[in-house]
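Here's the structure, in structure tokens; my notes come after.
All protein chains but one are shown at their positions in the complex.
Let's turn to chain A:
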Amino acid sequence: MAGKSATAPTTYSPSPSQRKQKPIFKDVDWVRPDGRGFHQCRPAFLRTGAVNAASGSAYAEFGNTKVIVSVFGPRESKKAMMYSDIGRLNCNVSYTTFSTSVRGQGSDHKEFSAMLHKALEGAILLESFPKTTVDVFALVLESGGSDLPVVISCASLALADAGIMMFDLVTSVSVSSLGSNLVIDPITEEESCQDGSLMITSMPSRNEVTQLTLTGEWSTPKIHEAMELCLEACSKLGKIMRSCLKEAASASQE
């Protein structure tokens, strides 16, 4: 019996510890794994109207990070909910089981739903749909780093597609600090060995920050630099999202 179990073919499982040696990020002149410059974002692909059943939806692809967000409602709040003279926003972020290199690893991001809620709530005119609920469901198809910023930007695009009234589009960008360098829009490889990260969610034309998180040790001048970098990228991303919406609107008119 013992001999049999020893010869039985074992299932292949890629062990992440045996990967190629970690790239050295601390040098001054290293090249990012995908060949980008330090302050260069990944090319963004955005489309609205990805799901037919939803009142609004959007698909976003930033490098390998692929996200789909659908917005349902405004619809009547559940009977159990108390009366409220402003609308409710319900957000949920989930990962597909195949989104990460190890199966089912994406489920350890329980806080993302609450963070998405907070990032969007300040931008939506909740007074415009009293007694009702808007559901925002985000699904990460492939996780390739900077997942939450992509989810947030994509969700605001889906909300705009659904015709929910907002003060402004919400855009989000993160930076990683690796040694003495600041790297914008990090991929998974860079995120896994970062010394710290900063994520900003902003409404570019109102110049307001709706969500902000920071990890790792930072000095004040470095925070200044990173915030400026993020806000600039946010306003650029806002322009791309706007043009995407305009394109969709002009295509539907024809």
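Assume a residue touches a chain if its C-beta (ideal position, glycine included) is under 8 Å from a C-beta of that chain, and two chains touch if they have at least 3 such contacts; residues count from 1.
Heads up, the rule we're going with is that contacts and distances are computed from a predicted model.
A single chain of the complex does not appear, and UniProt lists its protein name as "Ribosomal RNA-processing protein 42", one of "Ribosomal RNA-processing protein 42", "Ribosome biogenesis protein NSA2 homolog", "C-C motif chemokine" or "Dolichol-phosphate mannosyltransferase subunit 1". Listed residues A:G87, A:G122, A:P149 or A:G238: the one in touch with the omitted chain is A:G122.
Residue A:E217 is the one among A:D85, A:E217 or A:E254 that touches the chain not shown.
Note on the undisplayed chain: of the listed residues A:V31, A:A114 or A:A251, the one touching it is A:A114.
What chain A contributes to its contact with the hidden chain is residues 15-17, 110-111, 114, 118, 121-123, 177, 191-198, 202-203, 206-220, 223-224, 227, 231.
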